[in-house]
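I'd like to ask you about the structure that follows.
A single protein chain has been omitted from the complex, and every remaining protein chain is retained in its original position.
The first chain written gets the first letter, and so on, giving A and B; residue counts start at 1 in each chain.
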Amino acid sequence: MTSVEIWRNSKKLSDLLNKKGRILTWTKITTPSQGYESQTPYVVALVELETGQKLPLQVIDFQAELKVNQKILTVIRRLKQPAPEGVIEYGIKAKPI
Amino acid sequence: MRVNILGVGITKFGELWEKSLADLALEAGSKALKEANLKPDQIDAVIVANMLYSKSGQDHLGALVAESLGINKASSHIEAACASGGVAIHQAINSLLSGLYQNVLVVGVEKMTDLSPSQATSALMGAASEEERQSGLTFPALYALMAKAHMDKFGTKRSQLAAVSVKNHANACLNPNAQFHFEVTPEKVLSSTMVADPLTLLDCSPISDGAAAVVLSNTPSDIFISGSAVASDSVGLSQRKSLVEIQATREASKQAFKQSGVGISDIDVLEVHDCFTIAEIMALEDLGVCPKGEGGKFVDSGKANLGGKLPTNTSGGLKGCGHPVGATGVKQLIEIYDQLRGSAIGRQVKDAKVGLTHNVGGTGATVAVHVIQR
Partner (left out) sequence: MIGIVSYGTYIPQFRVKLSEIASFWGKEPGEIEDSLGLREKSVAGIDEDATTLAVEAALQAINQISLPLKEIKALAIGSESHPYAVKPTSTIVGEILGLPHHYLALDTQFACKAATAAMRLIWMMDELRNDQFGLVIGSDVAQAKPGDALEYTAASAAAAYILGKGAVIATIIDSTSYSSDTPDFWRRDGQKFPSHAGRFTGEMAYFRHVFETSKHLMEKTHTKPSNFDHVVFHMPNAKFPKEAAKRLGFTPNQLKEGFIVDKIGNPYSASSLLGLASILDVAKPNQKIFLCSYGSGAGSDAFVLKTTPKITQYQSQRKNKVLNQANNKQYLSYQNLLRVMLAKGYIS
């Protein structure tokens, strides 16, 4: 993402932050997307927020086995490692509660 | 409708280090022209199907391929992710039915091995939505989400997913152009490296180079396309009505059946989009071959095998034959054509008269379905 795209996206963050939701389905990724190598293996789920909105979110900070309908809270995190000279991409991730 | 197939041409699929995109397009295109007994100046339009070549810095593919084949008339490039081939055929059909053109050459071509594996994997995510890319999802992960939902809802088992891979690898062994010429056992599929659970490496189609070309015409020939439809759905999985079916498949096949006047029970041979094993299972359900939720059982019971009730992916599918993205939709058409004219040596479906191709873009955002008859 360019810094302009990051900027445009960041405006949406406050609406998505600190919202409750539930996990619809998830998968553990062992072959990562570029930029996610350092977080591998990582889990991404399809989440439904209390607002009705559905979106894919990385799931973080969990110990126990995940289940369908697991309750989550949206939190802010770095999405992936930024390029050394690039703008940092912050985004929403899902934290089981 | 009746759009005639005059000639086809295809390259080997695989890691073709020594061939450039232009080389591949030329090889397939000139074979198709030769078989159609047409000279370049008799081609009114060439449509190139390709998804990823822009990443190498080259756009303007219509002109590039036209140049290599010596074609001076209309040229263009179609991109619809992995459905580029099917959609390009659909556009060619449209232009032929309009009467504006007599002969149209469709060339599907992809050159993926110039990119590193992680570059190629990331590039493929161009078929997904921005929020899917931002969440760290990969294509295998997207289909893994659908697989999980399917397994949760219908009890589909990993062994049934594996059965798709086993079958398609076995079929590929009989296809000289296929990327892979080795069989796999169910155990091998289940125990191969996990990519995104529950999908392992052997549940996933490979990265491939290759080209496939077809000359479509208003000049009559024995084998013709009788139905051609494209349908669309949301780019992202999150916005779909269901995770366990691809609605665009239902929509496109409904239209194609309507146009051709045949139904699923008339189909003798099938090429579906098995980018991942779960995709073939869902395709069989969504095309109406079996009820929703029973696709796993259908494949596992051997009904989709070469000698079975409805031979599916005799080419080896995307899994066994390879998946040079832009070429796949055209390759599927060529496989059905070969089956209908009796030239699918070693893997011939006896007396095949009606065939169907099913080509999907992304996780189901675009689906192109064609019915071919003789």
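Everything that follows uses one rule, which is that a residue touches a chain if its C-beta (ideal position, glycine included) is under 8 Å from a C-beta of that chain, and two chains touch if they have at least 3 such contacts.
Note that the structure is a prediction, hence the values are computed from the model and not measured.
J.: What chain A residues would touch the chain not displayed?
T.: Residues of chain A in touch with the missing chain: 10-11, 13-15, 17-18, 37-39, 60-61, 63, 75-81, 84, 88, 90, 93.
Basically, only the chains that are shown with their structure count from here on.
J.: How far is the middle of chain A from the middle of chain B, if each middle is the mean of its Cα atoms, in Å?
T.: 32
J.: Residue numbers of chain B touching chain A in their complex, please.
T.: That would be residues 118-119, 121-122, 125, 131-138, 140-141, 144-145, 148-149, 152, 193-198, 236-239, 243 of chain B.
J.: Can you list the residues on chain A that touch chain B in the complex?
T.: On the chain A side, the touching residues are 9, 24-36, 39, 42, 44, 46, 54-58, 68, 79-80, 89, 91.
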